[in-house]
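Every protein chain except one is present and positioned as in the full complex.
Here the chain labels run A, B and C in written order, and each chain numbers its own residues starting at 1.
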Amino acid sequence: VRFQRGSEEFSRVLAFSDGMFAIAMTLLVVGIAVPELTDPSSSELLDSLEDLLPEIISFFISFAVIGRYWAAHHQFFAMLGSMDYALIAINLIYLAFVAFLPFPTALLGDYIETPAAVAIYAVAVAVVSGLEVVLFWRAYRDRLLARDMPPEVFRWGVWGSTMPVVFLLLSVPVAFIDTGVAIAVWFLSVPGGMVLNRIQPEAARDWW
Amino acid sequence: VRFQRGSEEFSRVLAFSDGMFAIAMTLLVVGIAVPELTDPSSSELLDSLEDLLPEIISFFISFAVIGRYWAAHHQFFAMLGSMDYALIAINLIYLAFVAFLPFPTALLGDYIETPAAVAIYAVAVAVVSGLEVVLFWRAYRDRLLARDMPPEVFRWGVWGSTMPVVFLLLSVPVAFIDTGVAIAVWFLSVPGGMVLNRIQPEAARDWW
Amino acid sequence: VRFQRGSEEFSRVLAFSDGMFAIAMTLLVVGIAVPELTDPSSSELLDSLEDLLPEIISFFISFAVIGRYWAAHHQFFAMLGSMDYALIAINLIYLAFVAFLPFPTALLGDYIETPAAVAIYAVAVAVVSGLEVVLFWRAYRDRLLARDMPPEVFRWGVWGSTMPVVFLLLSVPVAFIDTGVAIAVWFLSVPGGMVLNRIQPEAARDWW
Partner (left out) sequence: VRFQRGSEEFSRVLAFSDGMFAIAMTLLVVGIAVPELTDPSSSELLDSLEDLLPEIISFFISFAVIGRYWAAHHQFFAMLGSMDYALIAINLIYLAFVAFLPFPTALLGDYIETPAAVAIYAVAVAVVSGLEVVLFWRAYRDRLLARDMPPEVFRWGVWGSTMPVVFLLLSVPVAFIDTGVAIAVWFLSVPGGMVLNRIQPEAARDWW
């Protein structure tokens, strides 16, 4: 069976995915506990909020990371003309790891100087990016895209989703030497993305 | 009253169901508490995460089980041409047990060697599968399907949803002898499904 | 401004409402804590689950009550042809009390023999039913219904939503005499509804 764009069944998969993303992104606020003080002065309150700062920053980072994947998910499904159950199944596995992300993010927020926390976070995010590649590859191979995609555009798109995986996995051994350098390695995706944009094939211009 | 496919009211029932599924599937991450350690080494952190392993596995199992029912729900409603309030009411009862599933799953995750935990889990999942049969039967009887379904296709479909119920209930007494064997009984659905696929009536081919 | 049925803006109000209902209905499972035991026998586990029974029952009652209001909400908006911001505002106030319901339900689950708990629950549910009447009255007065409704059908519909309010408020003083009788008063809505069905005006037949 194939569900065409515009059918109730196509929409449902997106609505379900969006619900999942929205919950995963909002859940972390629950974790920020209001400090219990009796009739505090402003400076006492601000002092106690300072202890909450890592949790607050962790909320916004988690929001940004999952939000970035939501945007990628939005961008990917915008290219689709139809879906089959194989793609829906891969999407479910992808969502399982998205829904799991708040945990490694909280871990990172608490233990940013512990190599294992940095490594676990990098692997968790790499899995999500990796499953993005799988979704893209399935959609291309089974001709679920709305229009025919030239092979060089597909290859270029795969590179775009694979690059973060490479840098994230590269950062794992680095974390055990220096966690700061490991986090810096993640951001190599930014110049990497700029290089990829330079070598973008002409035909890719109207796909993204 | 009947709500036709394509109407706002038809869509709402699906959107509401999807919201429910998404929340039930995401909720368990909240349960995974980040360990509280002061400036841990990587091995200390990994040690403390080992204690969390059952909860992490429990999250992914719960996600897989509820995700499988979401896919079945998606597949079932894809066959519908309209809904009435009787079907909507059965769907609500069905969703109540889906929303409840995280509890028996957590129970199973913690006490996998206690017969009662295995039995409770089996019964809870059997109820969901059983209500799936009721939904299917109502839709068939009241002609809510998008196209006429030949009786032999309907019977074959009922068998497909009833089989897991049979194996799950069969596992209940078995659990009090050996919990491992009981869990193995659940997976008899896999070869059972393959046998069913063999005897699939010709006319069923374009329904699933 | 009026948002016509079929517009993005009409759908959004329903999607937002459904999200709210779904969350309020699923939240209570979080409250059911898995008992902490070390390697329990089946009878030990079942004993400890007996203590959780009120919470489990409370979950299913809460689900049924909010589910019933969701069905009424679905039924009401199925009659609408358009919405304005006044109706959207009343809907928001209505949803605030729906989202609040899990609290009085939990209170009732824990203290079913305390008059104040029964009274608070009755008032909270009465407020939701009362706001249902306000929604209906606004939609009728401002001609937001999809078709013209004869005044006798409107009056009959108002009676249907007002009756539960009457019985719920009546049960408040009764609760301070006997909580069991108070709860029985709630169920007078059932025979009351049957009487109402008897005197249903002919023209109401194709509205519900």
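Methods note: a contact is a pair of C-beta atoms (placed from the backbone, for glycine too) under 8 Å apart; a residue touches a chain by one contact, two chains touch by 3 or more.
Please read these numbers as outputs of a predicted model, since none were measured by experiment.
Asks: From the list A:Ala22, A:Ile90 or A:Ile183, pick the residue that touches the absent chain.
Replies: Checking each option in A:Ala22, A:Ile90 or A:Ile183, the one touching the absent chain turns out to be A:Ala22.
Asks: Using the touch definition up top, pick the residue from C:Leu52, C:Ala106 or C:Met149 that touches the left-out chain.
Replies: C:Ala106
Asks: Any idea which of C:Arg12, C:Arg141 or C:Arg155 touches the chain not displayed?
Replies: Answer from the full complex: C:Arg12 touches the omitted chain.
Asks: If you put the missing chain back, which residues of chain C would it touch?
Replies: 1, 3, 8-9, 11-13, 15-16, 19-20, 23-24, 27, 30, 85, 88-89, 92, 95-96, 99-100, 102-103, 106-107, 110-111, 113-117, 119-120, 176
Asks: For the chain that got dropped from the picture, name the residues of chain A it touches.
Replies: So the residues of chain A touching the missing chain come out as 5-6, 10-11, 14-15, 18-19, 21-23, 25-26, 29-30, 32, 34, 37, 39-43, 45-46, 49, 56, 59-60, 63-64, 67, 70-71, 74-75, 77-78, 208.
Everything below uses one rule, namely that only the chains that are shown with their structure count from here on.
Asks: Fitting on CA atoms only, what is the rotation between the copies chain A and chain C? Please report it in degrees, nearest 5.
Replies: Angle of the fitting rotation, chain A to chain C: 180 degrees.
Asks: Determine the centre-to-centre distance between chain B and chain C, using the mean Cα coordinates as centres, and give it in whole Å.
Replies: 27
Asks: Mind pulling the residue numbers of chain A that touch at least two other chains?
Replies: Chain A, residues with two or more chain partners: 15, 19.
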